[in-house]
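Here the complex is missing a single protein chain, while all its other protein chains stay put.
Read from first to last, the chains carry the letters A and B; within each, the first residue is number 1.
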Amino acid sequence: MSRQQSLRIPVLAVAAALTLVAVYMALMFASSAPDVDGGDVQRIMYLHVASAWVSYVAFAVTFVAGIMYLRTRDLRWDANALSSAELGVLFCTLAITTGPMWAKAVWGVYWRWADLKLLMTLVLWLVFIAYLALRANTPDRRMGASMGAVFSSVGMLCVPLSFAANRIWTQYHPTVIGTSKGGLQVSMGATLGVAVVAFTVLYIFLMLARVGIERARDELEELKQKAGDHLG
Amino acid sequence: MTEPVILAKGITKSYGRARVLAGVDLEVRKGDRYVLFGPNGSGKTTLVKVLSTLMRPDSGELQLFGSPLGDDLRPVRARVGVLSHEPYLYAELTAWENLDFYARLYGIKDRADLVKASLREFGLLHRAHDRAGTLSQGMRQRLGLARALLHNPELVLLDEPYAGLDLGAQEMLSELLVRMSKGGRTVLCITHDMQKGFAIATRVGALAGGRIALQRGVAERVEFEHDYLVLVKGAVP
Partner (left out) sequence: MLLKELRVEFRNKQTVNSFIILSVLILAAFRFAFSVVEPPVEDIAGPNLWMSIFFAGMLALSPSWKREVEQGTRDGLRVAPIAPSDVYLGKLLANLVVVFALEAVVVVVVVFLAFFPGTSPDWPALLAVLVLGTVGFVALGNLISAISSNLAQSEVMLPVLLVPLLLFTVVISCVGATARVFSGATVLEVGDELRFLAAFALVYIATGYLSIEYVLEG
C-alpha cells in the first residue's frame, strides 16, 4: 500500500469513529424533542434511513464501477464494484430489518406493498444478493467481473421498470396512505442529517478497507505467479 | 517479405492461481507447418485457444494476418479454422447437418456440394445421415476435422488432430495438411506423436514452463529430440 493510503486509513478511522459518536450523542439528545409518533422506537428511523441511503449509493457505485470495468478492463474497477456490492447488501439488510420495526411503531403494519420506496429497496436487496451469489459461483476472475457488470446493469435497469410496473399493482391494492413520514421537526432533521453523514463516512471507510483487501489479494496473486515463473 | 501469419509476443495467461502461459513468443509465416510439442499440462491447449481468439491473453501482443486484433473479431475468425480437444459437434444432429450448420455460420454458398465433398474426403459419406452422437470416436474426430477445414481457412490450428484416427486416416490428414500449406495455407499443429509431427513439419517447437523453450528447423531433428527429452525430464520433478 502506498504511503498515502496507509495514512488515509487511520485518518478516516478516526473520522468515522468521531462521527459515530456524534450520531450517538445526537440520538441521545433527540430524546428531549417531543416525539409525535412512536416514542423510543422512533429513533430507529435514523438508523434505517441512513442505512437505506448508503445502500442506494453503494449499489449505484457497483453499477457504475461495473460499466467502467467493461470499458477499461481494469480490474480495479471491478474490485470497487464487488466491495461496494457487499457493503450495499450489508447496509440494505440493516435497512430492511429496521424498517419494519419502525413501520410497526408508526403505521401499525410491518410492511406496505404499495410503498414505492419499500419495493425499490426490496428489489435492490434481492438483486444484489443474487449478484453476490453470481460472483461467488464464478471461478474465473475476469468472467466474474464481466458478468457481474452485466448483471448489475440489468438489475439497476429493473428498478425504474419496477416502479412502472408497480403502478399496475396499486390498482389492485388501493390503500389510503398518509405520507410515509410525519412532519420532521428541526431537531430530528438535524439528527437525521448527522446520521446520514456518519453512515456515509462509515461506508467510505469500509470501502477503502475492503478495496484494499481486494487489491492486496490481486497483488498477492501476481507475486505468486511471478514466483512460480522463477521456480518453474 | 510479408508479415507473419501469427505473431505473438509475451503472451501470458493464468487460470486462477496457475500461470499457464508465461511469456510466449511465436512467429509463424505463411505456408509454414509449425508443429508444437510439449509435456502434458504445458499449456499447449491454452495457447491454441489464445491464438484462435477464443481466449484473451492476460498480457502480451497477438497479431494475426499481420494486424493486431481489433474489436471486431469476425473477419479474423473467418480466416481461421480450429480443431480443439472437443470437436465442436452437436450430438443430436447428423453429420450432414453438423457440417451444413457450420457452413451456414461461415456464410458459404453452394453448401450442399461442399458438404458432400467434405464428407467424401474424410470418408464419412456413408454415415452422412447418422447422428453425430452415434459415430465412433475416430469418425467424430474426422468430422471435427472436416468442420474445421470446411471454410478453407488460411490458418489452421489443430490440437491433437491425430488422436483417435486410424492409420489410413492419419496418412490422409498428413497429406492434406501438406497439400494445404503448399497451396499457401498455414498450419499450426499440436501433437504428441513425434513421428507424425516431424513428418509434416517445416518447423518445430516445444512448449514448456509456459514458454517456447525450443525452436528448430526440421533438419535438426536429432538435436531437437535430445534437447526435448532433457526438457521433459527436467519438467517432471
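Note that in this section a residue touches a chain if its C-beta (ideal position, glycine included) is under 8 Å from a C-beta of that chain, and two chains touch if they have at least 3 such contacts.
Values in this document were obtained by computation on a predicted structure and should not be read as measured data.
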{"item": "Option touching the unshown chain, where B:11, B:50, B:80 or B:213 are the choices", "value": "B:80"}
{"item": "Residue in contact with the excluded chain [from A:142, A:210 or A:224]", "value": "A:142"}
{"item": "Residues in chain B touching the chain absent from view", "value": "49, 52-54, 56, 73-75, 77-78, 80, 82, 84-93, 97, 101-102, 104-107, 147"}
{"item": "Residues in chain A touching the chain absent from view", "value": "70, 119, 123, 126-127, 129-130, 133-134, 137-140, 142-143, 146-147, 149-151, 153-155, 157-158, 161-162, 164-166, 168-169, 171-172"}
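Just so it is clear, only the chains that are shown with their structure count from here on.
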{"item": "Centroid spacing, where centroids are CA-atom means, of chain A and chain B in whole angstrom", "value": "49"}
